[in-house]
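A single protein chain has been removed from this complex, and every other one stays in its place.
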Amino acid sequence: MDKLNTLWLSTGLANFELGQVVMMLVGCGLLYLAIARNFEPLLLLPMGFGAILTNIPMAGFSEVGGLLHYVYYAGIDTGIFPLVIFMGVGAMTDFGALIANPKTLLLGAAAQFGIFATLFGAIALNAVPGIEFTLKDASAIAIIGGADGPTAIFLASKLAPELLGAIAVAAYSYMALVPIIQPPIMKALTSEDERKIEMEQLRSVTKIEKIIFPLGVLLMTIFFLPAATPLVGMFCLGNLMRESGVVDRLSSTAQNELINITTIFLGLGVGSKLSAEAFLNVETLGILGLGAVAFSIGTASGVLMAKTMNKVSKTPINPLIGAAGVSAVPMAARVANKVGLEANPHNFLLMHAMGPNVAGVLGSAVAAGILLALVGG
Amino acid sequence: MDKLNTLWLSTGLANFELGQVVMMLVGCGLLYLAIARNFEPLLLLPMGFGAILTNIPMAGFSEVGGLLHYVYYAGIDTGIFPLVIFMGVGAMTDFGALIANPKTLLLGAAAQFGIFATLFGAIALNAVPGIEFTLKDASAIAIIGGADGPTAIFLASKLAPELLGAIAVAAYSYMALVPIIQPPIMKALTSEDERKIEMEQLRSVTKIEKIIFPLGVLLMTIFFLPAATPLVGMFCLGNLMRESGVVDRLSSTAQNELINITTIFLGLGVGSKLSAEAFLNVETLGILGLGAVAFSIGTASGVLMAKTMNKVSKTPINPLIGAAGVSAVPMAARVANKVGLEANPHNFLLMHAMGPNVAGVLGSAVAAGILLALVGG
Amino acid sequence: MDKLNTLWLSTGLANFELGQVVMMLVGCGLLYLAIARNFEPLLLLPMGFGAILTNIPMAGFSEVGGLLHYVYYAGIDTGIFPLVIFMGVGAMTDFGALIANPKTLLLGAAAQFGIFATLFGAIALNAVPGIEFTLKDASAIAIIGGADGPTAIFLASKLAPELLGAIAVAAYSYMALVPIIQPPIMKALTSEDERKIEMEQLRSVTKIEKIIFPLGVLLMTIFFLPAATPLVGMFCLGNLMRESGVVDRLSSTAQNELINITTIFLGLGVGSKLSAEAFLNVETLGILGLGAVAFSIGTASGVLMAKTMNKVSKTPINPLIGAAGVSAVPMAARVANKVGLEANPHNFLLMHAMGPNVAGVLGSAVAAGILLALVGG
Amino acid sequence: MNEMQQQFIEAGTLMLAGMVFVFAFLSLLILFIKTVLAKLAVKFPDPVVPIRSRANKQNNTAKVAGGGVSPGVVAAISSAVTRYRQQNLQ
Amino acid sequence: MNEMQQQFIEAGTLMLAGMVFVFAFLSLLILFIKTVLAKLAVKFPDPVVPIRSRANKQNNTAKVAGGGVSPGVVAAISSAVTRYRQQNLQ
Partner (left out) sequence: MNEMQQQFIEAGTLMLAGMVFVFAFLSLLILFIKTVLAKLAVKFPDPVVPIRSRANKQNNTAKVAGGGVSPGVVAAISSAVTRYRQQNLQ
């Protein structure tokens, strides 16, 4: 009898709090999005699962001695996991299209307006009662507009760890929603004729350019923005391993097993920040709203920049590729390609959109570095 | 001369203690079992090697600053390694046969009697002079009857870390001995006619069932036994990664590189607990004896339960598949198949035995959770 | 304005010190050697990159909280990374040629004279003003003559961590230079006739010999030199995993993903020791000079030993294979083969040179153990 | 001897509570499979698999021999070709 | 309200400084590509790729069908054979 009572007192049923139940439902929602809707499943599946685990009463996953506690403090609080993932992303990235058409870097720059406008918006939300974002909070939220998961997690873990869960949810959800969010904005801001524009074929890029490019990017970051060197540095290391051609086995491991292992634990660790106290409040609603705004503004900025460039440039530029400047690689580039094909069935924009697409990754990392340098520390 | 003397004083020969020599021989014995007899080599090979390394005089493998010290405290004391392995096992497990024939879960439940009877037996052994098992010790020993390596290591590291070495040796040795231990028991408890029983073909299982199943298991564990959620949770995460079909690269890494890396270090770390003080005593003999008892009782309980169910059930149930309820996946299921084929050359029980086999994994994890909830903490 | 000033003060340009610039150039030099010259790129590429990252002003890669700080203290200061790599190297090593022709072990022994002569030379360099090597420093430097990366890193991290960067640079650079350093020495010390000597075909080696060999090596190390057991033990574990044939999945992971992951971080961590204070001094020049001496003496000792043995032995021994005794697997063996082919187009020495080549690995590990036992601690 | 007796009672209670719980838990799981999962299986049946893919799922029946080449082999070769190229492209 | 105003000013300054910096940085990168990289590309052109390898790089054009067997397929098979043997040899 006594044993049964002990057993009952140790059950989840006898110890549930409402907040935990709701957060488990949020976790299940993330699993649903990942599995049924294919929303960035590589991160949202372990993240949703981590959200469930961390909210189990009496299990102590995120308390001292719990698995998720170790994962979070060893991998995310230190910044190691997002940096290792960024190295893997660098090893997967081909900068050929960007080097062939460097002015698309301006599209990647323009799209970062989504970040800084959202920063402004986050501060404006302080007018809403119940919301009190510091400048650090606002900066961490704004980076959602960078459409780059590891960058967002890295910055949030440094500037506003208590918002990390909500920010990661928003970042990955909107990245998955790119095919839904972007097309209406792209169509509203361009004319049928503009969308029909065919672009010139890209020149071929030599091996030496691809090898020196990541080193040049790193050098410039060192000169002008050391705060961004953890992100940019690991990204360029991955890219150099890829392009150098002399360490293929390291490059392959960075792109596959290492990034997979890290992704599992990154997802679990981020999910462990989805506790009721941190997530169930008005601020999370604000973050989700701001995320949508950030993506939309970023997309619009990219398209408008491309329109302007098309008018100035000698060679034609299809404004649709500007939308790819938000990054969300390679989804945003595919969306540009698809919308282009709808207007003109012979218009293959994919390779052209890859330039602004990877430029957006660099742009976001630079923006993250600026925020770290000016707001962090 | 002085140098040579220093060198001599630093040799192993000048510093050996008898216990260390004996434990190295134990380590060599484990290597022999692993290599020549193919006894669970994936764990016993690194474990035997770890046993040798940890007993080298003057080398300090398991002292502060030594490799095995780090491995043990980072990976086993924290519970991380067995949980990561359990995630990989989950990613390798197909619950199809169990879902198609859910009543085989009862066989997995019955076989856990091996665990609880052994608990009783361990306490009874306290009558032997020189043996003093606390309830925690007895619980950690009893889990050997679960026939599940990671579960046993996880529980032992929580309840009785000083017995971890002996428990792991017993658990993996008996798992390897399943083809020798089980058949006589199975034949003694069944009639020739019973062994000849052919079972109906299993229905096909849909994808949605396989996806929801791990979530259902996790949910029930959360409700009724949070103490089991680390084990069951990681297992279900692995299984969900497998069945969801959206994170194949994570699932593949969990089943291959990640589990391989972890297995090497888990084996080394467990081996590092095979020190003379911890292993060379009457208690170890007791543990080895109890392990054999646990396996035998578990097998018998499973078979007897299956016999009973066969009498009650509308569809025929071959009692042999009850023996697979101890888990030891997939060996025990193969043994059931083999013994069945001996009685009836057209009797393929393998798929039918997979149901109780994986049910046994869940059953052992549940039993481990009960022991943690009632005895641990 | 204020913001821009903050931004400027946070740039690298505003904070560079000369030493950092020079060390970045050194890092770029290593990248150049790795990529353009194919000098041991697997280690020199991440190491050169690490050297750049650690010298970025304001980025704090190697300060508390920085990525390279964690990497260094978790992986190199503990000795874990070199030991894991040594396990992988063991899993890649085939001792067949050595077992078939065991007297080539003497060549691997003779080549270690490079190590001990360099130790003497390092002490002699203390006569140069500005250089003050302790016996520990001298030992760590001498191990460069072992021509074995992980061994050198392991020993240097124990005996002279502040010299680790320079020692690793020297060790890997000279290993890459083996095809340039060795041939002139080999030709100077042998006659045309000697180089033409064809050796008898090696007998085939049985599986049992290959399995017992690593265990015998380990046993002897335990008996006579426990200080070498971390290195030799992990090496033999890897080799046993390879040859036992029962844990192929572990052996494959140790040879591929695990060693790749570890190599990336080992390189970064070693690179993080390339700071201006530690590297830009006369001692580094001394180390680089001594490294070349060490390789040359090791090569010469091996060749002379082989000449002597050829005169004594009943079966012919081509003195060229003695040069492979420095290890630098498999490069040195290939060099021996190539120089042999130049003298006699029918003379395939590759397999014969593999014996002294892997013997050199064991010899260096033994030498490292002696230095640890006599000088360390 | 008193202490020993008490330990036996404890162990006996554990055995009882444990086995009851294990059976209760796994029986509930049976219920879960027979109700929730069964309903889900009816509501969301597996989509009909296209022929080529289904053929691939028949594990041991590809005709490697004979005059014709099975689609599985063609698929395998083309997959190998793709992998080979990817490796060469990197 | 005063505090809020100040925050707005801060945010506005951040926006301005941030966008200026991002554009400046990426424009410099354009310059880098157009000058340094372009020069390097001229100075160190890619070596002419041997025919077989170039064929492999044309991603989707290997002729698997037809009477002849494309070199890609042969390469793939021989690569598969090699891998198979290595696995068996271990």
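Just so it is clear, A, B, C, D and E label the chains in written order, and each chain counts residues from 1 on its own.
Note that a contact is a pair of C-beta atoms (placed from the backbone, for glycine too) under 8 Å apart; a residue touches a chain by one contact, two chains touch by 3 or more.
Since the model is a prediction, treat every value here as computed from it, not as a measurement.
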{"item": "Hidden partner chain, touching residue among C:24, C:186, C:276 or C:362", "value": "C:362"}
{"item": "Options C:39, C:86 or C:113, residue touching the unrepresented chain", "value": "C:113"}
{"item": "Omitted-chain contact residue, chosen from C:65, C:102, C:130 or C:184", "value": "C:102"}
{"item": "Residue among C:22, C:220 or C:292 touching the omitted chain", "value": "C:220"}
{"item": "Chain C residues that touch the omitted chain in the full complex", "value": "98-99, 102-103, 105-106, 108-110, 112-113, 115-117, 119-120, 122-124, 126-127, 135, 138-139, 205-209, 212-213, 216-217, 220, 224-225, 359, 362-363, 366-367, 370-371, 374-375"}
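Operating definition for what follows: only the chains that are shown with their structure count from here on.
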{"item": "Neighbouring chains common to chain C and chain E, by label", "value": "A"}
{"item": "Greatest separation from chain C - chain, by CA centre", "value": "D"}
{"item": "Farthest-lying chain, centroid of Cα atoms versus that of chain E", "value": "B"}
{"item": "Approximate Å spacing (C-alpha centroids) for the pair chain B, chain C", "value": "41"}
{"item": "Distance from the mean Cα position of chain D to that of chain B, given in whole angstrom", "value": "20"}
{"item": "Residue list for chain C, restricted to those that touch at least two other chains", "value": "3, 7, 245, 252, 257"}
{"item": "Where chain D touches two or more other chains at once, by residue number", "value": "14, 17, 21"}
